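Note that this complex is displayed minus one protein chain, with the remaining chains in position.
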Amino acid sequence: MQVLYFAWMRERVGAASEEIDPEGAKTARELVERLCARDERYALAFSELASVRVAVDQEMADLDASIAGAREIAFFPPVTGG
Amino acid sequence: MQVLYFAWMRERVGAASEEIDPEGAKTARELVERLCARDERYALAFSELASVRVAVDQEMADLDASIAGAREIAFFPPVTGG
Amino acid sequence: MADAGGIPTHVSVQPDDFDIGEEIERLARGNRDIGAVVSFTGLVREMTTDGEISAMELEHWPGMTEKALSDIAREATARWPLDGVRIIHRHGKLEPGDKIVLVLTASRHRAAAFEAAEFLMDYLKTRAPFWKKEHSARGGRWVDARECDDAAADRWSGQD
Partner (left out) sequence: MADAGGIPTHVSVQPDDFDIGEEIERLARGNRDIGAVVSFTGLVREMTTDGEISAMELEHWPGMTEKALSDIAREATARWPLDGVRIIHRHGKLEPGDKIVLVLTASRHRAAAFEAAEFLMDYLKTRAPFWKKEHSARGGRWVDARECDDAAADRWSGQD
């Protein structure tokens, strides 16, 4: 699945998007756990997990929402536009 | 004293301003009474007295406020700007 | 350009049209602490409760109107943390679609800019010496003051 990162999460991961094998992760939270185990960059990007926002196929979702069948998961900090 | 009229009051009186002898009127209400007795035009202009606004020397005032020593009395309907 | 406690306030009563974009640029220019500018533009509506109008005439009280607008602007700067206020009110004969009034408020914060602009409009509607006459096929008709405008202005009097 395609995973997107924005703002300081993008900077910490070092990529705006990447193709990720979810390795059987059923929720966004499980996906985050697998990523953090994989590389220090992810551990740094997700260190403030309480403030991380998730969108599954461009719909806002909860960290514990299912990601089964999703094509795109986006992770980002709270928005600061306007 | 100088008396000013605006909007439909100006049209009914037939003048935007005029020099008026207050004939001893002590309040705006007494001035109105003297004017109405003087000519039908004034009776028509002041027929909706409850909605007439008064300014004495460019300060909003009550019909029963004193006009002693005033140089200018303005009569006008409720404003409708903006 | 008047100065209300150091805050640039500028009021105009004029027959001529105005350029909203230019007015906003002018208000914000030179002060890079302004984060928010709110504008209100009032336009002549073709359809009124009494049918279609062909023109609107705006009478005002020369010599008094600018003072009233300045008082209203000063009151806004005293109530909200503003960095600038601009009021333009036209008089004379206008046509449907023409601009009547412009109110601009500049502030660091959007809530102050919004509230002050609403306040200014509510007070303009009830305190500035302007009177509107609508012209239609049936002749001229002075616009009645609306009670809901009084109610809107009253909501500010309990504050502070």
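For clarity, chains are labelled A, B and C in written order, and residue numbers in each chain start from 1.
Just so we're on the same page, contacts are C-beta pairs under 8 Å (C-beta built on N, C-alpha and C of every residue); 3 or more make two chains touch, one makes a residue touch a chain.
Note that the coordinates shown come from a computational prediction; the quantities given were computed from them, not determined experimentally.
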- Message: Counting the whole assembly, list the visible chains that the omitted chain makes contact with.
- Response: A, C
- Out of C:8, C:42 or C:129, only one touches the absent chain, namely C:42
- Go through chain A and note every residue touching the omitted chain. 4, 6-8, 10, 51, 55, 58, 74, 76-82
- So that we can see where the missing chain sits, which residues of chain C does it touch? 19-22, 24, 28-29, 32-47, 96-97, 108, 110-111, 113-114, 117-118, 121, 152
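Everything below uses one rule, namely that only the chains that are shown with their structure count from here on.
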- Per the C-alpha centroid definition, the whole-Å distance linking chain A and chain B comes out as 74
- Message: Rounded to a whole Å, what is the gap between the Cα centroids of chain B and chain C?
- Response: 27
- Query: Using CA atom averages as chain centres, what separation in Å is found between chain A and chain C?
  - Reply: 49
- Query: Where does chain C touch two or more other chains at once, residue-wise?
  - Reply: none
- Note on the structure: Within chain A, the set of residues that touch 2 or more other chains is none
